[in-house]
Structures are given as structure tokens and as C-alpha cells.
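With one protein chain held back, the other chains of the complex are shown just where they sit.
Now for subunit A:
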Amino acid sequence: MSVVTEVSSDGKKLTISIEGRFDFGRHHEFRESYERLDYKPESIVVDLKKATYLDSSALGMLLLLRDHAGGDSSDIRVVNSSSDVKKILAISNFDKLFDIS
């Protein structure tokens, strides 16, 4: 599994961890990771610690997640981005939509 999900014990926080290349090949798994929950978590963390690469379809997937989580009112943090991944997120100005660290 290259997309691993974990829900906090109080059920309020969903953590989605991506391993390896974050690209179109992860599309199905990534959507599944939050769509299969039958409720909406209050906050979502996307952990990119083990992600080696991220392409524009991954950015699209992040937008889908944001839309699913309520758009402007969503609370999504993207954490543990490598410097390469951070550069890609910075070029796209995605820090205007997500809390990136």
C-alpha cells in the first residue's frame, strides 16, 4: 500500500500518508482513503514524509480532497514535504490553499 490512512482515536483527525511517487497512479487509492469514511473528519493531514515525487495530477488530487473536505472551510495540513516537493508546491502557489510544512 502506498497510501496509508489513519484516524485519530477521537475520530476527528484523518492522516493520509503517501509513500513513493505521488502521481496519477495513486489516484484511486488516494480518493478511496477519504471517500470510504462515512463521516467528515474535522481536520486532515497529508503526510508526504515518504513521498519522493509529486506531479500536477497529485496537485489535482489535493484539490479534490480540499473540495471534499468543504473547500474554503476545510482544514488540511500538508506535512513533511521534502525540498523538491516543497518547490513544486511553491511554484503552484498551493500554500495559498493549504497549510504546508
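Quick note on the criterion: a residue touches a chain if its C-beta (ideal position, glycine included) is under 8 Å from a C-beta of that chain, and two chains touch if they have at least 3 such contacts; residues count from 1.
Note that contacts and distances are computed from a predicted model.
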Omitted chain, identified by the protein name its UniProt record gives, among "Amino acid/amide ABC transporter membrane protein 2, HAAT family", "Aspartyl/glutamyl-tRNA(Asn/Gln) amidotransferase subunit B", "Histidine kinase-like ATPase domain-containing protein" or "Phosphate transport system permease protein PstA": "Histidine kinase-like ATPase domain-containing protein"
Touching residue (missing chain; options A:4, A:64 or A:79): A:64
Contact set of subunit A toward the excluded chain (per top definition): 24, 52-53, 55-57, 59-61, 63-64, 67, 84, 88, 91-94, 96-97
